[in-house]
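With one protein chain held back, the other chains of the complex are shown just where they sit.
Right after this comes chain A.
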Amino acid sequence: MRLSSRQTRAIGFGALGVLSLAVVWEGYKLLGPPEGISIGETVLLPRTTELAMPHVWDSVARAFQPASSASGELVIVAVAKAAASTLGIAGLGMLLGAVVGVLLALLMQRFLLADRAMLPWLILSQTVPLIALAPLVVAWGGKLQLGPFEWERWMSVAVIASYLAFFPVAIGTLRGLRSPEQAHLDLFRAQGAGWWKTLRYLRLPAAVPHLLAALRLGTATAIIGTVVAEVSTGARGGIGRLIVEYAQSGSSDPAKAWAPIAGAVVLGLVAAGAVALAGLMLHNYRRAEAR
């Protein structure tokens, strides 16, 4: 697949963004006062000490040193492992959320009553704070036991991620399923096409651009949700856990704490990239979009 000049430019701008972030970081560190800038009690800008803001290159260098004297594993390897684990869980949650979201959208498109009855609950569901949700899911999951199957922490995390991801997918897909214009619907009716054929040949293809936009939003939420849920459920092995762990060693080893944070950012980029790739493959369904 060849990249168009627009896509190359987008990647260029992305790289430029990362670079300018580093420049701003170092620039502030150089020029800002060591005790930070604050009005009264409120801190507006952070301290510029080595403890609060290590040099970018120090953080990068730290990433290629062993995580601790006990284990020989490099920081970057530990972060990569944790990121992979988080990505897997987020991906699973995303998949689950997308399936549920699309099914809900189909239901709401098919039955007006379902739309009326469910939409308020869907909106309400997203107002429950994640912090309140996490222990509930863990507790419910803990009660679940089917023969040899046992509920584990990471499953709770996946469920929470899917709970966050399904909403944008449901709303976006519903909009997409409703996007065909009356002329197209008339055409299908004139062909004697029923609900299923209209769905298969008209509504679903027309929903692709909306679905992609929803997935962009959904993956971002799923990743953030996974990281936060890892922290609040105390699940091990993921990048959320690593962020907390390394932050605790912050006072003695400030450069190390930034590695898992950068890892989380890269994770988000990878996920966004995956959706963009899907968009490239489905480009025929996006011809109606403004270019």
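Heads up, the rule we're going with is that a residue touches a chain if its C-beta (ideal position, glycine included) is under 8 Å from a C-beta of that chain, and two chains touch if they have at least 3 such contacts; residues count from 1.
Rule of thumb we're sticking to: contacts and distances are computed from a predicted model.
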item: Hidden subunit of the complex - UniProt protein name among "NitT/TauT family transport system ATP-binding protein", "Pyruvate dehydrogenase E1 component alpha subunit", "Iron-regulated ABC transporter ATPase subunit SufC" or "Cytochrome b5"; value: "NitT/TauT family transport system ATP-binding protein"
item: Option from A:Arg9, A:Arg110 or A:Lys197 whose C-beta touches the chain left out; value: A:Lys197
item: Omitted-chain contact residue, chosen from A:Pro205, A:Gly237 or A:Gly268; value: A:Pro205
item: Missing-chain contacts mapped onto chain A; value: 181, 183-184, 186-193, 197, 201-202, 205, 208, 284-285, 287-288
